[in-house]
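Complex shown without one protein chain; remaining protein chains in place.
For chain A:
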Amino acid sequence: MCVSMYSAVWSREETTERNYYTRYHNMSEITAWMEQMKRENPDVVSSMVYGQTYERRNITLLKIGLSSTVRKKAIWMDCGIHAREWIAPAFCQYFVREILRTYKTDTKVNEMMKNLDFYITPVLNVDGYIYSWHNESTRLWRKSRSPGTGGCTCYGTDLNRNFYANWGMVGVSTDCCSETYCGTKALSESEAWAVTDMLGKMREDILAFLTIHSYSQLILVPYGHPNISAPNYDELMEVGLGAAKAIKAVHGMDYTVGTSPDVLYANSGSSRDFARLIGIPLSFTFELRDKGEHGFELPEDQIQPTCEEAYAGAQHIITYTHDKAFYSYAATVTATLWTTLLAAWVSSAILLTIICMYKQVK
């Protein structure tokens, strides 16, 4: 097992730390890492348990942002809704580390940390993830770990078919042994319920929703149902294509952008669709590397480049979202101010004219 060595730009301590982000980590390690992030950055990082898995484990997110006295807008990111997609939690960890590493020196990141809070769930499907680490034969587990019902002896529901978003309509199976089993009903799974609950509480504040998967190198926009279009489809595509361009600039990798029915397959009950349905304007699924050569078992020496490019893509979306919210708002305020001033000037001009004319008439 080779761990890549990096150039002498990094000091030994940093090299050690950097090597951490080029390996996959099990749930205990990720939990310990979350504690470490809080400990090392107490003024910007806090954590929140917002639900329980079937096996009664905590579902935890990190809330990252400069503290503020006023209510802040938010960016949501979750990873590991499908257990076998190990590169996704690796990316969430990388993303957190990167914004923490750069927010003090990078003015843009600093501005975003000031105006936004990032809500990042490194592993959503905790039970499934742990199960996929159990041994080689469980590595390719996808679903949750709730038991089947009604005489079906298989385990697990596909969490990304379990949300209340055209639930059960297309791209799902009603066979509990199937990998795309959508559950006995929408939100039958406590993990899906936890996300739904959080998004419901925060929905006015969330500007963008990113859910991270692998593989296929895609950026998917809502909706998964072929006959339903998001009202801001054009905007979603424009921002998505911008993200794909940013990704390609890093290591030359192509990510295809489109709705799931267009570029992958139709599906329903996804978290991305639910987010868009409740009004979060920018909602994307990232499918990271590769295109099938290794698939879910992406080699560790590809973690770094994959995370670098995905980070660029995510930042494009987040920057757009941020600027739209904060610069447009400022522009609106400024415009209102000028309009008011202009109106005041015009009305006073008119008044003066009338008075003058009156005087003249008189």
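FYI, a contact is a pair of C-beta atoms (placed from the backbone, for glycine too) under 8 Å apart; a residue touches a chain by one contact, two chains touch by 3 or more; residues count from 1.
Keep in mind that, in the parts below, contacts and distances are computed from a predicted model.
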{"item": "Omitted chain, identified by the protein name its UniProt record gives, among \"CST complex subunit STN1\", \"Latexin-like\", \"glycerophosphodiester phosphodiesterase\" or \"Pyridoxal phosphate-dependent transferase\"", "value": "\"Latexin-like\""}
{"item": "Contacting the left-out chain in the complete assembly, out of A:Y20, A:W133 or A:F326", "value": "A:W133"}
{"item": "Among A:S28, A:S67, A:T149 or A:T174, residue touching the chain not depicted", "value": "A:S28"}
{"item": "Interface residues of chain A (partner: the chain not displayed)", "value": "1-2, 23-24, 26-28, 55, 130-131, 133-140, 142, 145, 147, 153-155, 158, 173, 177-180, 216, 254, 256-258, 261-265, 291-300, 302"}
